[in-house]
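The other protein chains are all here in position, but one chain of the complex has been omitted.
Right after this comes subunit A.
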Amino acid sequence: MEDHLEDYKFVSRLDHVKTFNAAIKSICFNDYAMLQVSDEGLRITVEQGRSIQATLFMPPAAFTEFHVQDFQSFGLKMNALSECLNLFGTADCSVRMLYKDQGDPLKIILYPYDDEDVSTECAIKTMDSEEPIEYDLNLKDSDLNTIFVRGPNLSKIFHELEKSAEEFEFITSPDRPHFKITTIGIMQAVFSVEVAKTSPMMMMFNCPQTLVARYKSQQIRLTNKAMQAATKVSIKTNTLGLLELHLVMQGEGQEEIFVQFYVVPLLNGID
């Protein structure tokens, strides 16, 4: 049934589909995704407009098997990919991913563990790739406010925040309140949560300056699913207010999958 593996430019295998599936679902907010594979790993990027970008990144170590020739990049439909990974529901599967060349489909083969005589092969059509927007947060370190927090705690905070709010304001500061999230709702109703840097949910706190920026709540909410699945989250902002959320998801075999969001601030958020 399988062609020769050497014909493929990208061959990989994952022992468990679950975390990969959760990570894919968490960035499924737009149907078009850009996939890039190189020696460094696999990257799947989804954008919405020019204001939010999510990238799933898996280093070769996250795979049981990982081979790639050169640099491969193509576009695909996120829903098709997510649908395929979900075919066996909650049953645990191992996954093989294969890609031959420009214009060929991405093959995903699922092997459920509880029946070795069953497998499912999905051939997902690929498209020409566009270049993802580069949001460079690689500014001078002194210009960055960085916070590391435990994923489940942060997810809970976001869960408790006003659902109907229109805007989110993030304050990071060396002085109290250290880290404050405020929601601004219709009629300017305000609700806020403060997290002190001494809080047990803080794993690291490095904010040399006070930064205030506002974001569209719709966009912040797009990160919810990823936050629920994350074990650790790093929050970085710079003077422009560009927000980077870097989430770590841990798989069953302790392999790590990273999901990174860039959110562009609202203009009126900067004073």
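Observations on the structure shown:
In this text, a contact is a pair of C-beta atoms (placed from the backbone, for glycine too) under 8 Å apart; a residue touches a chain by one contact, two chains touch by 3 or more; residues count from 1.
FYI, contacts and distances are computed from a predicted model.
Between the names "Large ribosomal subunit protein bL19m", "Trafficking protein particle complex subunit", "Transcription initiation factor IIA subunit 2" or "Checkpoint protein", the one given in UniProt for the chain missing from this structure view is "Checkpoint protein". Across the entire complex, the residue among A:118, A:133, A:189 or A:204 in touch with the chain not shown is A:118. Per the touch definition above, the residue from A:20, A:66 or A:88 contacting the chain not shown is A:88.
Not every partner is drawn; the one left out touches subunit A at residues 1, 76-77, 79-80, 83-84, 86-89, 91, 105, 112, 114-115, 117-125.
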